[in-house]
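There's a structure below that I have some questions on.
All protein chains of the complex are present and in place, except for one that has been dropped.
Chains here go by letter, A, B and C, matching the order in which they are written, and residues are numbered from 1 within each.
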């Protein structure tokens, strides 16, 4: 239980009870709290999305407004309870999830004072990040770790690859701008837009909002696409190799035979396959 | 023969004969039945598709109507025969393929009573699922199992990844809506549409029906695409590793312990890891 | 030298000489012949392509016409020489490359008689396939085999996967047609077009000529894209695993130690790593 850094708490005190409900997930009330919080967050995000749809916002503006305030007050109570329940409130308040929790309630209060700004919407969507904490406690823990570990190990290679990609798209973007840019009906208006096009093409997204119209431009585009075809294989290859390595690693290296020190055993092995001694 | 859960049937009775023809594929009539059924399903789907093309529907409406009824009656007879031939009709009727078989005939009867509705079309397309049963009996069995096994094993990781992706596109969608949404000529009308755009972009589909037009929006889009470039590698990596692992699993299944029948051993094993006997 | 099924030929006869030049690539004249043929084929394809561009065709129609006839006569001479040089002309004429060689010269003669048809163009492009024969003799042989072997081994799994994909796009196409088809401004005019859209989306091509416009349609499209995101990983995983298996296979399984029968050695091993005896 890596999230229990509070083992010398009195579990029967009010503080202890609150902590158990809010921060843990293996009691009935702890689970109920997590599920309720999850539902509230989902409602909150649903309201945020519907609010952005003009058709709904005109009709139900008031309801959205009230729901948002009720949710904000509930989240504020939760934030206060968290501050009360932890041993070191300051440490929690400055931790990653502490800041997220604060950002989850601040926007509504700020919108109250600073009317008419939409910038706070993006802060409200940050509430989604709180879902990660809930799931961290209940499920997926193992899957997350394997993936996270593989991604962390792949990161130096991937980042080098992305850096190389960035230089490549700059060169390609300038080239295509030279070829297509002179044409008055061309959408390659300037180099930054041409680089945007190069990225859209190399990643095989291909919106089609900007497309080459001269034969030479189409030829260059074809070359880039075929090149991108091989390039897309690189990050996949890196991550595949890393996941495969991690996989074969974590299942086999657990057991060591005490007689012959053979280290590689099948996960369900009960006897050493080299000397026959029980493990 | 895993599909023969009826071994204590009298194979010479009418029931037994019917069962053999309908449910099995290793006799001449069984094969003939399967092939005929396959052809009827394909005709049925072809009619469904042509019916939806206005140009054909105006000209050949009557033919489509008659073919559909003939097929429905044939499928009804087949359904009745299946109910008759199995030992436990209720168990069949409530099984996955039993429900599919019923759904394959219901739409036409329902359309007879409830005129003018097109909702039943989607039920008629469910007939395609019946093709799986036919092929399950004849071919591909091994391929299906390897793939199915690998996919089932990859599922926890993939589902965690998709959950993470869903949260990511919500955050990205809100961000791009904030950047592009204010622009009157923008297609980012609301957050749900922006999230749809984020999915279209991250999966590298890139329809181009919604594209960023402000420089900042194009910059964010570029960043998302390059990010998506690495992200697309993750499910591929997971499944590759799983298939590769399953493959090498095939290698492991060569040895069988003569004492405890354990089948999975490391390639260099000299002793059974379950009972400790020499291999 | 697998292409030499004519080893009891007299290499100094005219027939033998012709055979050596045309069918083999390790003599000076054999190489010259191959390179000349390659250049002629490339010119032929270039003419075919330029001919299709109206701007060039109007200006240079005559030149294209003459070049095409010169090339056809040269190819005819080559075809005659091949028929003359092989031991069993009928066997060559009915072989894969024999048919391709005939198809490479037929279109021009046929166009001479049947004026105004463009169908023969596609036959002229078949000349490209002849390039494969040239390269088969000189280079890439090993790369081709590894790839071909891996692809052949992956084929049952891939074909099962494609079959499954086909059923899936039919169901998806019908579903989206039901959702979007009713809308008068929708491009989902009928089920075949909707299936075309489903393929365009699942393969992440995403032209954008047909896009969902209702919220429900966009939601379904999003679900399909995210699904396709994992699905695209399957053929990659299958082929990766196959290539990886083939790779590690062909390097290691060559040597067998004659003393301890250990089979797995590094490619440059000179001593057995299990018993220390020289290999």
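Definition applied: a contact is a pair of C-beta atoms (placed from the backbone, for glycine too) under 8 Å apart; a residue touches a chain by one contact, two chains touch by 3 or more.
All values derive from a computational prediction rather than experimental measurement.
Colleague: Wait, the hidden chain, what does it touch out of the ones we have here?
Modeller: Visible chains that the missing one touches: A, B, C.
Colleague: Identify the residue among A:18, A:76 or A:218 that touches the chain left out of the display.
Modeller: Answering carefully, the residue with contact to the hidden chain is A:218.
Colleague: For the chain left out of this view, which of C:43, C:67 or C:199 touches it?
Modeller: Looking across C:43, C:67 or C:199, the contact with the absent chain belongs to C:199.
Colleague: Which parts of chain A face the unshown chain closely enough to count as touching?
Modeller: Counting over the whole complex, chain A touches the hidden chain at residues 156-157, 160-161, 163, 167, 170-171, 174-175, 177-178, 181-182, 189-192, 195, 201, 204-208, 211, 215, 218-219, 221-222, 225-226, 228-230, 232-234, 236-238, 240-242, 244-245.
Colleague: Spell out, residue by residue, where the missing chain touches chain B.
Modeller: Missing-chain contacts on chain B: residues 204-208, 236, 240, 268.
Colleague: Provide the residue numbers of chain C that touch the chain removed from this figure.
Modeller: Touching the missing chain: residues 45, 48-49, 52-54, 118-119, 121-122, 125-126, 128-129, 131-132, 135, 140, 142-144, 146-147, 150-151, 158, 162, 165-166, 192-193, 195-196, 199-200, 203-209, 232, 235-236, 238-240, 242-244, 247-248, 264-266, 268-278.
One rule holds in what follows: only the chains that are shown with their structure count from here on.
Colleague: The A-B interface: which of A-C or B-C repeats it, judged by over half of the contact pairs being the same residue numbers?
Modeller: Comparing residue numbers across A-C or B-C, the repeat of A-B turns out to be B-C.
Colleague: Please decide if copies chain B and chain C contact each other with the same set of residue positions, more than half shared, or with different positions, and reply same or different.
Modeller: Under half of the interface numbering overlaps between copies: different.
Colleague: In whole angstrom, how far does the Cα centroid of chain A sit from the Cα centroid of chain C?
Modeller: Once rounded, the distance between the two centres reads 41 Å.
Colleague: Would you kindly tell me how far, in whole Å, the mean C-alpha position of chain C lies from that of chain B?
Modeller: Going by mean C-alpha positions, chain B sits 30 Å from chain C.
Colleague: Among the residues of chain A, which ones contact at least 2 other chains?
Modeller: 204-208, 236, 240
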